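Each remark here refers to the structure printed beneath this line.
One protein chain omitted, others in place.
Chain naming follows the written order as A, B, C and D, and within any one chain the residues start at number 1.
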Amino acid sequence: MLWLIPILPLLLSVLLYGWWRNAGRAALAVSAGLVSLAVVGLLVAAGLSDWSGAYRWSETLTLQLGLSGMGLIFALTVPAVAIPIVVYAAAHEQRQGLARLLALLTAFVGAMELLLLARDLLTLIIAWELVGAISWALIAHQGSDRRRVVHANWAFLVTRFGDLGLYIAAAAAYSRTGSFAYSELAQLDGASLHILVAGIVLACASKSAQLPFSPWLFAAMSGPTSASALLHSATMVPAGVYLIAQLHGELAEVAWFGPLALVLGLSTALAAGLVALAQPRAKRLLAASTSAQLGLMWIAVGAGYPMLAALHFVVHALAKAPLFLAVGVAAEQAGSGRFQRLRRHKVSTGLALASLVAALAIAGMFPLGGAWTKEAIVSAAGHFSVWVAILTLLAGGLSAAYAARLYFSVFDWTRWSHSAQLRLERAPVHGFAIASLATAVLWLPAFPAAWLDAAMPAFKAWELTASFALVVSGSVLGAWWARHPAAAFRSHLLINWFGIPAIAQSLCVAPIRVLSTRLARGDDAVVDAGVRWTSRLTTWLARHGRGAGEWLFDEIPQGLAGLSGTASRYVTGLQTGMVHHYYLMIAVGFLTVMIILAAGELF
Amino acid sequence: MNLVDLAFLVNAAIAVYSGWRVFRTDSMVRASFLLLISFLAVGAIMLLLGAVYLGIAIFFMMAVEMMIMALFMLMFMMNPAGLNPMNMVHQEKLSMLAGALAFIALGAVAVFGDFPSRPRPEGMDVVVSLGRELLGDSMLVFESAGVTLLATMIGVVVMSSRRGRYGDANEGSVPPGLEPDGTPADQSEHAGDRAEQDSHQAHHH
Amino acid sequence: MSLLAILILAAALIAIGLYGAFSQQSFVMLMMGLELMLNGTMLAAVGFWAFSAAGVPEGQLLTIIVMAVMAVEMAMGFALVVAVYRASQADVTEALEGFKH
Amino acid sequence: MPIADLLPELVLLAGAVFIILFASFSSHKYQPVCAGLALLAIGIAIVLAIMQGGKPPRLTFFDVWALDTMAIYAKLLILASGAFTVVLSPRWMATDRRHGEYYALVLFCLLGSIMMASATDSMELIVGVLLSSVTGYPLAAFHRAWAPSLEAGMKYFLIGALANALLVIGIVLMFGLTGATGYPDIERELERHADPVIIITALAFVVAGLSFKLGAFPAHAWLPDVAQGAPAPAAALLTVVPKIGAAIALTRFVQLLPDQLEWAWVVAAFSALTMTLGNLAALWQQDLRRLLGWSAVSQSGYALMAIAVVDSSDQAIPSLLVFLAAYATAGFAVFAAVIYLRGRTALQHYRGLARVRPWTAIAIILALLSFVGIPPLAGFFGKFLLFRATLDGGYAWLVIVALANTVLSLFYYLRVIAPMVFDQPPASISNLGRRTALAMLAATVLVVALGIWVQKLIEFAVR
Partner (left out) sequence: MILTATVAIPLAGALFLAFGPRLPDPIARRFALATAIAPLLLLIGAWFRFDPAGPQFQLVLDVPWVPSLGMGFRLGVDGIALAVAGMSALLFVGAIAYPVDTRGMARQYYAWMLFLEMASLGLFLALDLLLFYVFFDLSLVGMYFLIGRWGHGKPRFAALKFFIYTLVGSLALLLGILGLYLATEPATFDMRVLIEQQVLAGSGALAGLVLLCFVIGFAIKTPLVPFHTWLPRAHVDAPAPASALLAGVLLKMGTYGLLRIPFSMMRETFAVWAPWLAVTALVSIVYGALVALGQADLKRRIAYTSINHMGYTVLGIAVAGAMLEGNEAARQLALTGAVLEMVAHGLITGSLFLVAGSFWQRGETYEIDAYGGLAAQAPRLALLTIVAAFASFGLPGMAGFVAELHIFVGTFGVYPWLAAIGLLGIVITAALFLQMLQQLFFGRRPRRWADFPDLDFNESLVLGVLLALTIVIGVYPGFLLDAIVPSVRWLIGAG
């Protein structure tokens, strides 16, 4: 039964595609939203009645689905976030290819559900790669612009490289336990456990855009706005965090997992924060911010609080999605996503207000839920060391700064205006804003721990204080920069993600490309030449020799044929047409017999 | 050294010398007579060995054959009487070498080869034993040889007679034409083609 | 007169014949070389018959067969020489150069 | 006198004599009747030869003549080849005024080859070689008004005369050593007394001599010339039939030799040399018949493989026989195609044949693929059995050489096939009539049928 949940959207996306191609926008919005709503409903039903699913491939392999507490949080968030986004997409995106876009978004939800419900590594890999492939299709959606396709390829390849980790992890698990199931992972020990953890970390880091894989998120911005919104908030990127959170118990068996996750998360949060702050483009700022926020989630997992990471995921999803949508609308009106241009355009008041809520959530401003999860993460980090906590606080400050910068650059109240258009587009953004506001319930004392049946770190006063101070100062700084763009610090290194893409280009892509071109040329020139040089010799001989020019000469097979060809000329040279030469040949043959026989006698 | 040995030596010397002179004379007619002398000397040695029938047979056969040969050369060949100096040899050094090697090899076989020593019994009737053999154990061989001679005669007549039963023996003795009433696939044409293609190909490359 | 002497003589005749066959351009001379070889062979056969085969009649018959080989080959050879000469006035091996390679 | 043991041969002889008489006393118009007569003689001989089969092997005529599987098998092969030759000849020879004698010579040639195959006496061997040679020369030179034919015949003769002289020397030496000419006697004597110096020399002479009939190195030079220059039916005959006789003769001869002599190495080395030489030389030929001649040289090399292991593998003789049968059928199929196309021989004249004359093209393609050894054609099983025997006999390197040669040979066979199939055809291609076509198709069917029913062939060869 649990299979219904991923299959429904996947199947419907295909089935409805035909109809969607000719349907009106309203019908599109309603039907696409209903699909996601149905997923929510199914999830609720599943959660209530304890569904499970198993699908047999062969006598040794079975695909398993299951639903856990944390899985349910993620699984519910995805369609919930998707509903407004598909409505937005149906209302707002270009008509051409809209049906395909919606189908892909719906399928995206289905694939992500499969990922979240998977209870074994095989199912997980399937979902994991499907999500990647659909994201490729989404990013490449407007394919007439070749750059977008290049970006899609780039994003896909980076994440696929990470997927190798998952393959290795799965193989390690299977070779040890004879099964892919999560439930069997506990049996692992020794080398195979280390391999498993390393593989999973690799896969998750690349999927959730942690260092050094973060830059692919920039490439992913080439998709339509709705695709970016969904990809960043709910479907693709959080998968990495989900997996380490879900498998935290097994992963933590390895001593270095926690510190590694912490280091990865922290460094990404800081670096991405800086990168976001320096971006001249709104969407890129949001992309970098996604990396940074996911970094915070990694910190949570690394510190031993996977459920906290889940909560931050929810909060982040609810805030990030509307920001994308709103910025998308604004950028469209301005004709560019550059702050320079955005700053000169009016924005719709409703949109701006809603964005304010989202920006505050990203900034981690009390009393929004985002603030609570951030504080909790800081506290969790504090369990490790004070310094880690302080660094995490700094990361929080950075998020406040870039959130403020974004907000004041795009939605500064000095440029608000009322516009009658955009009603349908606004509704999803407003929905998100309301949901974001609702996350404030997290501040209710003991609420999360009690509800979620998971331990949460206790807050410390100094951390709260410092955090608040940093958020405020960060916001001020961000706002000031937004108002005074000339003073904003700008660094090409930061804008370009510390040059990681360039490094990857020169260390990885370019060598492979050169290697492959060389090999491709060399495959003819070198490998074939091993057999072909002889034919060259023949060509030469033929040109300079006497008996050249057979009509089939073009057709000498490379290789020994060449040698044979040469030998052939030599042999036919023996046939001189002169009988006395033939007589000599007989004499030679006679001698040969004598020599062989005499040798046989003597030795 | 008895008389037989002396006769052998003399005949041997004649056989070798005249054999050698065959290829050292200017005239084919002379050459054929020298060959005849060589054969006669060998025949004489055979007689010395007691092979009466064979020796005589050689005398007669070779005498006839050489006469035919000489006539033949007079009839057909150029330079019949050695009027012009004749030295038509090729690869002479190599031939010398081949001859010398052959002599050394066969001589070595003669010297080092361990042939069984089973001399012919004294007083056996050589000719009678041959006759018994011919009509007894080896009759098939002998008959086969006869058949061979018959076949040879047919072949020789086919190849050499100038006039056939229906006119010129050789007229029309060609392969069928590539097209009915056309010319046969001419062998020399291919050589021409090849040369042509050679140049074409060389140009091409 | 011993087997050795006969065989040496035969070897000499064969060697001379071989030389002739290898070196002569003219068909007829070449054939004379071959005849000389067969001549030596016959001598050797008779020598074997007399000294190492206890005079078995096969020895004599073998000699006759060699003689037949000689006669038959020569007869056929002359016929061919006549035919070739008649067709293309060729009487030396070098004239046969139509077939190469 | 067990005359009955020679009935097939006597029929041939009688046929030849009758043909001569008939040809001499009938008008030009009736000369083709000689073909019918020859065919009749061959047919009767085949029936008689088949009747000889099925009895235990024995020697007859005072140990001069063998009646064993090898002999009878070879006899049938030779006779069947003769029948093909005769059927292919009348139209080809139509303009020749000595048409009649041709068939007599063909019958004598068959007789000579049968003698070679059946002889168990070295004198009989000499006579057989002589008969098949001395009829072969005029057959090759039968187009007396056509220079290439005469040249082929003359060269055939010049090489043959030397080779036969060498063979004779070798046999005389063997006689000197053993005092005998019959194989059973020679074998017995050699067991008692085998002086290496003499026997090595004798063997060298015999091998050099028989290589001529076999068309193997070192006396192979005539083969391409005859294949190219002789009247095409005679060329088919001369590239196939003497080879069969000589292969059997050599097999019989080497079996006499003492084991300590490394004769097998000689045969193996010559086998490798011959096939490589033949294939290499065939590689760039422009003339189909010449190419076939060279290919025939290489086929001799394959046949020698079996002879090399005749003592070390009991599979050798059956494999040799099957191989020869496969070779003969394919050889006749492709020569028949050449004859059917009126002697068309330049490869470039075969362009597009597959479209104008598909059946002829099929005949050539199947025959050539059979030479290569593509299953399930007859040639495949021939080669397969050869390889099996050779491996079994411990000559793996020879098998590898043979395999490499097979690849080599594919190249030049494809040089024939490719333009036939892939090129554009000329306007028209004339042919030589229905009877030739029938012979061609019959041989082609045999190429396939002998492969599919190879069991019969093998059964007959191992009996």
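As a convention for this text, a residue touches a chain if its C-beta (ideal position, glycine included) is under 8 Å from a C-beta of that chain, and two chains touch if they have at least 3 such contacts.
In this text, all values refer to a predicted model and were calculated from it rather than measured experimentally.
Chemist: What shown chains does the left-out chain touch?
Modeler: A, D
Chemist: Quick one: say which of D:116, D:303 or D:369 touches the chain that got left out.
Modeler: Among D:116, D:303 or D:369, only D:369 touches the chain that is not shown.
Chemist: Have a look at A:167, A:416 or A:480 and name the one touching the chain we're not showing.
Modeler: In the full complex, the listed residue that touches the missing chain is A:167.
Chemist: Quick one: say which of A:37, A:54, A:72 or A:126 touches the chain that got left out.
Modeler: Candidates A:37, A:54, A:72 or A:126; residue touching the omitted chain: A:126.
Chemist: Which subunit A residues touch the hidden chain?
Modeler: Listed in rising order, the touching residues are 56-61, 122, 125-127, 129-130, 133, 136, 140, 143-146, 148-150, 152-153, 156-157, 160-161, 164, 167-168, 170-172, 174-175, 178, 195, 512-513, 515-521, 523-524, 527-528, 530-531, 554-555, 557-559, 561.
Chemist: Just checking the interface: what residues of subunit D touch the absent partner chain?
Modeler: Where subunit D meets the chain not shown: residues 369, 372, 374-376, 380-381, 384-385, 387-388, 391-392, 399-400, 403, 406-407, 410-411, 414, 418, 421-422, 454-455, 458-459, 462.
As a convention for this text, only the chains that are shown with their structure count from here on.
Chemist: Going by the average position of its CA atoms, which chain sits the greatest distance from subunit C?
Modeler: The chain lying farthest from subunit C is A.
Chemist: Count the touching C-beta pairs: is A-C or C-D ahead?
Modeler: C-D
Chemist: Averaging over Cα atoms per chain, report the distance between subunit B and subunit D in Å.
Modeler: A distance of 26 Å separates the two centres.
Chemist: What whole-Å value do you get for the distance between subunit A and subunit B if each is reduced to the mean of its CA atoms?
Modeler: Each chain reduced to its C-alpha mean, subunit A and subunit B end up 94 Å apart.
Chemist: Considering subunit C alone, which of its residues make contact with at least two other chains?
Modeler: 14, 21-23, 25, 47-48, 52-54, 58, 61, 65, 68, 72, 76, 79-81, 83, 87, 93-94, 96, 98-101
Chemist: Enumerate the residues of subunit D that touch no fewer than two other chains.
Modeler: Residue numbers touching two or more other chains: 123, 127, 130, 134, 137-138, 141, 144-148, 153, 155, 158, 162, 173, 176-177, 179, 201, 224, 228-229, 281, 286, 348.
Chemist: Touch graph of the chains shown: is it line, ring, star, complete or other?
Modeler: Looks like everything touches everything, fully connected.
Chemist: Using the touch rule from the top, collect the residues of subunit A that touch subunit D in their complex.
Modeler: 547, 550-552, 555, 557, 560-561, 564-565, 567-572, 574-575, 579, 582-583, 585-590, 592-594, 596-601
Chemist: Which part of subunit C faces subunit B closely enough to touch in the complex?
Modeler: Residue positions touching the partner: 1, 3-20, 22-26, 28-29, 32-33, 35-36, 39-40, 42-43, 46-55, 57-58, 60-61, 63-65, 67-68, 71-72, 74-76, 78-83, 85-87, 91-94, 98-100.
Chemist: What part of subunit B is in contact with subunit D in the complex they form?
Modeler: That would be residues 105-106, 108-109, 112-116, 118, 136-141, 144-145, 147-148, 150-152, 154-159, 164-180, 184-185, 187-190, 193-194, 197 of subunit B.
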